[in-house]
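Of the protein chains in this complex, all but one are displayed in their positions.
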Amino acid sequence: MSVDERTHDRKFVRTFFTSPTAVEGEDDSAKLLRSAAGLRGMQAPDVWVPDNEDATAPSMRDEGAANIVDVVAEHGAGFPGEIHPRVVWHRDSPGTRYQGFEHMRQIADPENGAGERIDGFVIPEVGGIDDWKKADEFMTIVEHEHGLETGSLAMSVIIESGAAELAMGTLREEMGKPSNNLERLFLLVDGEVDYTKDLRAITPTGELPPWPELRHNTSRAASAAGLIAVDGPYDDIRDVDGYHARMTDNQAKGMLGIWSLTPGQVVEANKGPLPPETGSWLLSVGDREVTLDQEDGVRVYSGDRVSLAETDAGYELTVAGDTLVLGESELREELLDMLDYVPSLDDIVDSMEEFEAAKAAGKGAIAMSRTATVRIDGIDVDISSDRMWDEATYQALQTPITLFQDVYENRPDQHDDLAELYGEAVVERAINVG
Amino acid sequence: MSVDERTHDRKFVRTFFTSPTAVEGEDDSAKLLRSAAGLRGMQAPDVWVPDNEDATAPSMRDEGAANIVDVVAEHGAGFPGEIHPRVVWHRDSPGTRYQGFEHMRQIADPENGAGERIDGFVIPEVGGIDDWKKADEFMTIVEHEHGLETGSLAMSVIIESGAAELAMGTLREEMGKPSNNLERLFLLVDGEVDYTKDLRAITPTGELPPWPELRHNTSRAASAAGLIAVDGPYDDIRDVDGYHARMTDNQAKGMLGIWSLTPGQVVEANKGPLPPETGSWLLSVGDREVTLDQEDGVRVYSGDRVSLAETDAGYELTVAGDTLVLGESELREELLDMLDYVPSLDDIVDSMEEFEAAKAAGKGAIAMSRTATVRIDGIDVDISSDRMWDEATYQALQTPITLFQDVYENRPDQHDDLAELYGEAVVERAINVG
Partner (left out) sequence: MSVDERTHDRKFVRTFFTSPTAVEGEDDSAKLLRSAAGLRGMQAPDVWVPDNEDATAPSMRDEGAANIVDVVAEHGAGFPGEIHPRVVWHRDSPGTRYQGFEHMRQIADPENGAGERIDGFVIPEVGGIDDWKKADEFMTIVEHEHGLETGSLAMSVIIESGAAELAMGTLREEMGKPSNNLERLFLLVDGEVDYTKDLRAITPTGELPPWPELRHNTSRAASAAGLIAVDGPYDDIRDVDGYHARMTDNQAKGMLGIWSLTPGQVVEANKGPLPPETGSWLLSVGDREVTLDQEDGVRVYSGDRVSLAETDAGYELTVAGDTLVLGESELREELLDMLDYVPSLDDIVDSMEEFEAAKAAGKGAIAMSRTATVRIDGIDVDISSDRMWDEATYQALQTPITLFQDVYENRPDQHDDLAELYGEAVVERAINVG
């Protein structure tokens, strides 16, 4: 078994949803835990994180640990995702680490009734790799104490310090050593708020820096050590477009999971990495992209930044104020450069099946064509783009399908949602291709 | 003591100002050193670097070392910042390293009169970590020879090779070892001109590449090893806006210090990471940001890229050529997405005090509101944005205040400038909050 194979039940995690474990001033301090435990379908996350750290006041954390035990014992069996509570931890504080250890012992204890529903723990504020090993050792002791198999508790960490970011570069070397059980590692989760503090970054408006290098390094470490990369919280809950833009940016880095703060965000993030139900053409002008409207099979542009007119000499195409005089084939080239197609799930399955058939017929590479009629200012232009597919292309483009299949296998509670979204027939083909 | 605690007197360094140590053809070859030694207030850097390397001709460097001794002996006691001469060094040249060693011995010698005013040395052109250890060992020998405490001379390095960039990833592991005294490390300074040469990069116009990954890695290493990250020189001295834009970009990476080539740049860079004296609203269209004018408490947009008209149906908002028809609340949402507030020092102190009061009252998180009346084409729109603050937000947003307090404590010569900039009352509150 290679260290970079993913060995946990889930090969993909789209959603990491945190719930406060104990809220002061409520009749039932476990109220939020209880409502989270009842989530199903698209509202239920792949990984649910009863959060006994930042989301819960320090004074409420012992009560929070007890609440986790109660709620998971009562409702855990029916919860469709995995359950990974976050306990307290800090690289610079033995007192905090001790408290985290005690909470893990309590929560994982099968006698308390929740233990067998606990898939693992989330450890925040880790430092260098030696600090990760301390958390690993505490879990080994908890497993020993409760008669659990070594490594049966998964360990996920929050990357929120420069030291932890550097530690990720050593995982591949460290995970095979007989002196630790770091094979239990599962999720690498970026925590950008505390990371921003740790790196002492400042932005004029106080918004978080984008930290592209951190996210790259997290995704790379996940790949090199067989783990799963998850981005941190997006705290402007109102801003659904921004949340999706962040997911798109993450996905291009190989980070397919993201933190969710509300069931509404869970729905968005569960759907985020799934292919769209219908394909669409995008027209890019500068830094703006517009999706063309579909009318009777024609893709219609209705904005003001691009205009097109027919002249005696050919065409005049005006883009953001610059006018080009073009012949017909030049016009097609120019539009082709500005257009991109976003394939639907159905389209992706089609292409994969087409390539598989070609491969079975002894071909190593084939051209995939995509055609459309585009209408700008009432003028129709037929365009066609080719893309060569070989085995490597096929495998690289297979990721959304592999993810879809992982979701389908592990989340039966989402089958109805998927069928409603894509139609039964497309779902059926998608789970059988590849 | 953890390796990632910052252990030097200064926890922040805004400015790294280099002066040639000996200029040929002047009556007094130490003229530039002497004028730099006389700088005070905002013109005086946090770290002054008599530069006996690139800024000084090779033939003048022995005279330069003697000039450093003379000028620092005479004027060092009154200089308000720290003094860290740069000596020659090269990973590939034992002769250069030997010369650097001899100059350090001479400059640090208390008998020569300057030694006790020297806070450390800057070592350029370092390679892998073993090369850093050679420089560290030479400083240990210099300390021993002159009866100085081991580690009393700080060591700063210029990161100007791929090898040095990689070495930064190992500092945390190396700094604790009994075989070296690398705890003396202080500043990690990027040197983009030589780095560009070392990586053999080419740009069409010959301008320096932006090297965002280098700056990230420097800032991360500083965080993981308790050091301070400083960006390299910005050589278009005329371009103050460009210098500020670079600082803003650096600050979002946690790199709060920058090299200065002139006292004018020192002034800009000393103020760079300090919060503004008045808050402002920014309106972003595409890649352009415009600060709204304040007139009688209303924030007025007076550009051409956004226009607004009232119609029977509601509003027409035109942004860079695209027109949206919106109801009143949709208009507010749309504008809110385009607007950002840049808080003043006073605003930041207000928010921190508000959060501290809430925390004292037992609340873990509160919503901070920000409201404004925005005027576009004569139409006033009231907008309001909320942001949740919890302990982590509070700590992440505290960085500019911690920096302000570090400046206030270490730079009494800037108290008058700060009072003039912000007013005595705001300064008083800022040094007491947090």
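For reference, chains read A and B in written order, and residue numbers begin at 1 within each chain.
The criterion applied here is as follows: contacts are C-beta pairs under 8 Å (C-beta built on N, C-alpha and C of every residue); 3 or more make two chains touch, one makes a residue touch a chain.
Given the structure is predicted, the values throughout are model-derived calculations rather than measurements.
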Inset, instruction - Pick out which of B:178, B:204 or B:412 touches the chain that's been left out of the picture. - result: B:204
Inset, instruction - From the listed residues A:73, A:342, A:383 or A:419, report the one that touches the chain absent from this view. - result: A:342
Inset, instruction - Pick out which of A:391, A:409 or A:428 touches the chain that's been left out of the picture. - result: A:391
Legend entry - Touching the absent chain when the full complex is considered, from B:73, B:163, B:300 or B:433: B:163
Inset, instruction - Using the touch rule from the top, list residues of chain B that touch the missing partner. - result: 24, 54, 56-57, 91-92, 127-128, 161-163, 165-166, 169, 193-194, 196-210, 212-214, 235, 239, 286-288, 303-305, 320
Legend entry - Contact set of chain A toward the excluded chain (per top definition): 2, 4, 12, 169, 172-173, 212-213, 216-217, 219-224, 248, 251-254, 256, 273, 282, 286-287, 320-323, 337, 340-343, 362, 364, 387-388, 390-393, 395-400, 402-403
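The working rule: only the chains that are shown with their structure count from here on.
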Inset, instruction - Let me have the rounded angstrom distance from the C-alpha centre of chain A over to the C-alpha centre of chain B, please. - result: 34
